[in-house]
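Got a structure for you, questions after.
One chain of protein is taken out of this complex; the other chains stay put.
This part shows subunit A:
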Amino acid sequence: MTVPPEAAEFTIPIRDSTDVLRARGSARELAARLKLGSADQTRLATAVSELTRNILQYAGEGTCTIINASDDHQRCIRVIVEDHGPGIPDIPLALRDGYSTGGGLGAGLPGVQRLMDEFQITSQPGHTCLTMAMNRPRTPFT
């Protein structure tokens, strides 16, 4: 579950629920290494958990790429979650609170939108790509 310390980005295949744990654990680890606060670590881990779980539930399998996109001014963690499943036909609808086709709470996608600083979805049958990012300014200690 460890992030290679120098790697700027790495991809985790998402095939079963242990991969969800691996992905969110790795995201949390990177956040901790960038000295993000524990609330941010929890937010990021939860967001990764939501999107990777959706992959398992709606697309079967996919990938989760975690990128350290920090620069001199800010610390930035970008996560790209991709699958080749059926796609999300109506994105605004899927982003609505309480909308679920799988008997869930329908809180995953709208929740991620509120948890992260950036969130984009592109989807067509056969390729769905969700990108999200968390940005925090650098401080003298980070």
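By definition in this document, contacts are C-beta pairs under 8 Å (C-beta built on N, C-alpha and C of every residue); 3 or more make two chains touch, one makes a residue touch a chain; residues count from 1.
Convention: contacts and distances are computed from a predicted model.
The subunit not displayed here is recorded in UniProt as "Anti-sigma-factor antagonist", chosen from "protein-glutamate methylesterase", "Electron transfer flavoprotein subunit beta", "ABC-type polar-amino-acid transporter" or "Anti-sigma-factor antagonist". Considering A:62, A:85 or A:110, the position touching the chain not shown turns out to be A:110 (whole complex).
Contacts to the hidden chain, counted on subunit A, fall at residues 17, 21, 24, 38-39, 41-43, 45-46, 49-50, 53, 97, 104-105, 107-108, 110-111, 114-115.
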